[in-house]
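Apart from one protein chain that is not included, each protein chain of the complex appears where it belongs.
Chain naming follows the written order as A, B and C, and within any one chain the residues start at number 1.
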Amino acid sequence: MTAPTDWLAIDWILAAIGGWIAIGAAGVLRPHNFYIVARVLFPLGAALCLLVAVAAAAALFAGTETAVLPLGLPGLPFHLRLDALSAFFLMLLGTASAGISVFAAGYFRKGEGTPPGVLCLLYHLFLAGMAMVLLADDAYVFMVMWELMALASFFLVTANHTIPAIRRAGYLYLLIAHVGALAILLAFGVLQADTGDYTFDNMRAQALSPFWASVAFLLAFFGFGAKAGFLPLHVWLPEAHPAAPSPVSALMSGVMLKTAIYGLLRVGFEILPTQYAWWGVLALAVGLVTALFGVVFAAIQTDMKRLLAYSSIENIGLLAVGIGLALLFTGYGMPSLAALSLTAVLYHALNHAFFKSLLFLGTGAVLHATGERNLGKLGGLLRHMPWVGWLALVGALAAAGLPPLNGFVSEWLLLQSFLFTLGLPGTFINNLVPVVAAGVALVAALGGYVMVKFFGIIFLGQPREPRLASSHDAARWERVGLVWLAVGCVALGLLPAQVIALIDPVTRVLVGEGIGPQVASQGWLFLAPVSAERASYSPLLFLLLVAASFALSFVLVRRLYHGRLRRAAPWDCGFPLLNARMQDTAEGFGQPIRQVFEPFFRIDRQLPSPFDRQPSYRMEAGDHLWHWLYLPVARASDGVSRLVGRLQQGRISTYLMYSFVTLLVMLLLVFR
Amino acid sequence: MTVYSFVAQLLAVLIAVAGAPLLTGWINQCRAWLQNKSAPPLLLPYRTLHKLFWKESVVADGASPLFRAAPYIVFGAMVLACGIVPSLSTDLPLAAAADAIALVGLFALARVFISLAAMDIGTAFGTLGARREMLVGFLAEPALLMVLFTAAFITQSTSLANIVETISGQEFAIYPSLAFAGVAFAMVSLAENARVPVDNPATHLELTMIHEAMILEYSGRHLALIEWAASLKLFAYSSIGLAIFFPWGIAHVHEPVGMLLALPVLVAKLAIGGAALALIETLSAKMRIFRVPEFLAGAFLLAVIGILVHFLLGA
Amino acid sequence: MPGLVTQLINLFAALLLLLSFGLLAQRRVLSLIHLFTLQGLTLTASTTAMAFFTGQPHLYWSAAITLALKVLLMPWLLHRMIERLNVRWDVETLINIPATMLIGIVLVIFAFNLAAPISGLSASVARGTLGIALACVLLSFLMMITRTKAIPQVIGFLAMENALFFAATSATYGMPMVVELGIALDVLVALIILGVFMFQIREQFDSLDIRHLEQLKED
Partner (left out) sequence: MEALLAILGIPLAGAAVLGLVGHRDFAAAVNIGFSLATFVASAVLTAQIVADGPILVLQQQFFVDSLNVFLVTLTAFVGFTTALFARPYMRVERDHGKMTPPRMRLFHSMYQLFSFTMLLALTTNNMGLLWVAMEAATLATVLLVAVYRTPASLEAAWKYFILCGVGIAQALFGTILLYLAAERLIGAEGGGLLWTNLDAVKHQLEPTVIALAFVFLLVGYGTKVGLAPLHNWLPDAHAEGPTPISAVLSGLLLNVALYAVLRCKVLADGALDSRFAGELMMGFGLLSVVLAAFFLSRQRDIKRMFAYSSIEHMGLVTFAFGMGGAVASFAGLLHMTVHSLVKSAIFFAVGHAAQKAGTQVMDDIRGLVRVNPVVGWGLMIGTLAILGMPPFGVFASEFLILTTAMREFPWTTPLLLLALGVAFAAVLAKVQPMVFGETNVKPLAHPPAIVPVFVHLGLALLLGLYIPPYLEGWYRQAARLVAGG
């Protein structure tokens, strides 16, 4: 690499990654110097994030760039490749993590578990790992970086490791991540088809038989699903995300999960030459179940970060549904429709990165202001922390999929792509698709429920604890980060045509088609993915009209009547002893959902009896899968190891007997 | 867009905004007759609105700006909704801004804001109402969406204007799928407009009320806007139903004359529809709140079955 | 002449096998040591015979070493040990003697069949003996398995060394000198260390029953 003038985008990105590692090293040199870490290193990292984003955006249209680093195994150096797909996800990484890093600059405080310098190292290693995963072009560097990412995030999750629950969460997380990684490794092993060459180029060149192709896809689906949190591999997610410090939760939920989606797209569409429709059916089913499960569990959570984690599961499920649709379409040879649903997937990935990070950071600010994660002890914070509150409102509306914000656009595109399934052959699929569409609609609506609960319980109403009244608003750095992400949510929501122009090259890489030109032909204002007659949506106009009638009614009312206003105590229905504790609780808000979706939960309830001295009420809604899948597996392996343990029973004669028998058996082998 | 279509659009919105309270009044009248009470005057809703606007509005101490902004947002959303649903003519420039899915999104937006506003004060009733409203919403929304999807599958378009044009354009045909969708839609609109058997707009009985519980804290102009928005919502739903299931008489693009004809037709259809609604309300009894999900789940399933039927019969 | 040699060697071999069976069957520690001494003696004899008839000088040396170690030094050490630890009592075995003998016979047959194809290739005059040597190794192995006391186990170990030594001298014309010296040294050191251990074990568990040594295990 010579003078920066003729650097390619990939060089800039690699430079940024190197910069991150350097920053991390610098942090470790002064592990306890809080000022340098927070005020210098993290902002620097954020700047590098922006650099990555810009370079990636430039690379989107620049065509494929490759590089080979002199690292790695002999005969298998690090192959790197920056095509539109990588570039898009790198852009996602850069833009989202820029905001998160700035927030983190203000977030990490002194004396919380791991010293700030070490956190800084792990944080930037995490970023570097994710970026390298997106660049990887051979199995070895991919696996190395994939595991590095898992490792760094594991240590970040257990940053506050004195709490046993957090340690358990980290353990569960790393274990499932590792199992998934093994599956991915196997998938690559199948993909290289006995050639022994583990570069992705070689894998692309292989023509696998349908059976082996399907095996590879299933392994990849399992492996990446473990990282993304598809059912039934989701159990780590609601444990790990709340356990981590909020910027890390944001990074994991907003960006890391997307690397799994990236891997699935990379393997499923780009490396595997042909797709089969039944893969799509699988992805649709898994995705729908995951989404529904996630949102229903989110609705009954009482811990704000767990709630967001489950909502991440929901969104991942929606992404899986979109991927499933795309697989169906490609399986039946309709690339243009596949492009539509893939656009929805990528768009939603981008949106989720923004609004989920925003919300997680919001919870972080709340956590710092109140030291409280339990929804039942929060409330009324909009008055005390207006910045966080209003910005979180933007995030919540976006997450609820309401127009004109970004969450709605991608859900709109997803639903649109469902409308074309009529052309698909096969009765079974024709029965399945409407059901899935209905499921998606239901999930979207429930998402609204969840977000109303989230925002309403935390920020609205009366403070449920007196000390909340003293909670302070977010500091300068944190505000900047939050604003950045909120602006992103709005911009992504208002300018769909422009965003799709960015996504177009990606879908071309994946399925060879794109809806960019069609969208562009409708002008910048309207979003019409297929044709203006079929469907069109213009968030700007939408916003404009609502705002206009808002303003008009406001002005008219003032003009024709008056604007007098009187403050008074809320009406107490004639019951004078009303206090903040009498507000509806988080449990209460979730109760209808618990009622309606009873079979989803494994509920153990502890009701007070009339004779209790201190009557107490406890309700836990557990996860069936934990008891149906994980515990049995654990028991099985424990049983096996108990059997194996019998071998080692201490008597030397027995040991000699083992050797003797082994010898005789082998002699017999020779003898025959 | 031509001047003509601009006029059409404006007319549609104005008629909706002006006529919505009338529809509410008409329904109340019919109901009173059916329950052989002496009916309130037809224009009572207008007078109520006028009175409320004159009253000064009392806002609770803790209320945040959200609380005061919500009525305007809801009102604006409902106006827009009426603007994109073809009631008189399918020649609506605004229809391009939001299709059927966006319409559902619009209703959701209004619902979320009113619920948040209800939670803002922090009284027990407000949150309770909000919770129940969202409970109704999370089942009613997908059901409505599925109803619109049925129409969209038939007409291969989600733009309401095109749906109406296609359905009314082709010669008369029976769509079994639309039959299912119709029933589902009826149930949904009962729930969405806070009507018996789901909710009772006329009661303030704590245990049962949903919509009223949410707006308990509102008064004066805010209350007026919310009430107006409610009647606009009713108007919008009615015209959606009419547009999808009885689209005849709605003027097509490029037939200015149709507009003149469309207005009386619309009035007639609304009158019949309102009467029918009043009849349903009179005949059915208010459900317990936990029957509501079952009721709406039924609507949801009917809508899904409607689509399945369409997929299987191709009609 | 070679015929005679062969017969002689085979005779010694047979003797060795017999002694191994004896070791397997014997209960009393003292007689175990005597049998072991006899084994060493036979070994010396056969080695000398080999050396004499093949005229390999270094075989004399190995014969001498055998004599010194396995006939004189080691038995003496063992004697001292059992006196110090006074363990002259009978040795109970894990499997009763007749069963052990039966297994032993099976092993012998197995060993012979195994060695049959190989012994044909041996350049040595005593080609038949490889099978016997193998049999002796396996028998000593079996003995080590069946004994529950430390000393008999050690004797089994040494008997195994004997068998190996016999294999080395008879089947081939003896290992190179340096190797034999090394082996001898190892065996000697091994015995000494074993002795040390037995005293330590004795003072820890005040018994030499190795069934005390079953604490380290998975549970």
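The working rule: a contact is a pair of C-beta atoms (placed from the backbone, for glycine too) under 8 Å apart; a residue touches a chain by one contact, two chains touch by 3 or more.
Owing to the predicted nature of the structure, the values given are computational and were not obtained by experimental measurement.
Here the chain not displayed is in touch, across the complete complex, with A, C. In the complete complex, the residue from A:144, A:235, A:385 or A:446 that touches the missing chain is A:144. Within the set A:170, A:287, A:496 or A:514, the residue that contacts the chain not displayed is A:170.
Contact residues of subunit A toward the unshown chain are 70-74, 139-140, 143-148, 151, 158, 161-162, 164, 167, 170-171, 174-175, 178-179, 182, 185-186, 189-190, 192, 194, 196, 198, 637-638, 640-642, 644-645, 647-648, 652, 655-656, 658-659, 662-663, 666-667, 669-670. In the full complex, the hidden chain is touched by subunit C at residues 56, 114, 117-118, 121-123, 130, 133-134, 137, 141, 144, 150, 153, 157, 160-161, 164, 167-168, 171-173, 175-176, 178-179, 182-183, 185-186, 189-190, 193-194, 196-197, 200-201, 204-205, 210, 212-216, 218.
Methods note: only the chains that are shown with their structure count from here on.
If the chains shown are joined wherever they touch, the resulting network is a simple chain of contacts running from one end to the other without closing. The highest number of C-beta contact pairs joins the chains A-B.
Centre-to-centre separation between subunit A and subunit B, using Cα means, comes to 36 Å. Residues 94, 110, 113-114, 138, 141-142, 144-148, 210-211, 213-219 of subunit C touch subunit A in their complex. The touching residues of subunit A, counted against subunit B in their complex, run 379-380, 382-383, 393, 397, 400-403, 408, 412, 415-416, 418-419, 422, 427, 430-431, 433-435, 437-438, 441-442, 444-446, 448-449, 451-453, 455-457, 460-462, 526, 532-538, 541-542, 545-550, 553-554, 557, 560-562, 564-573, 578, 580, 582-584, 588-589, 591-593, 595-596. Contact residues of subunit B toward subunit A in the complex are 53-54, 56-62, 64, 66, 72-73, 75-77, 79-80, 83, 94, 96-99, 101-102, 105-106, 108-109, 111-112, 115-116, 119-128, 130-132, 134-135, 137-139, 141-142, 145-146, 149, 152-153, 156-159, 162, 206, 216-217, 220-221, 225, 290, 293, 297, 300, 303-304, 307-308, 311-312.
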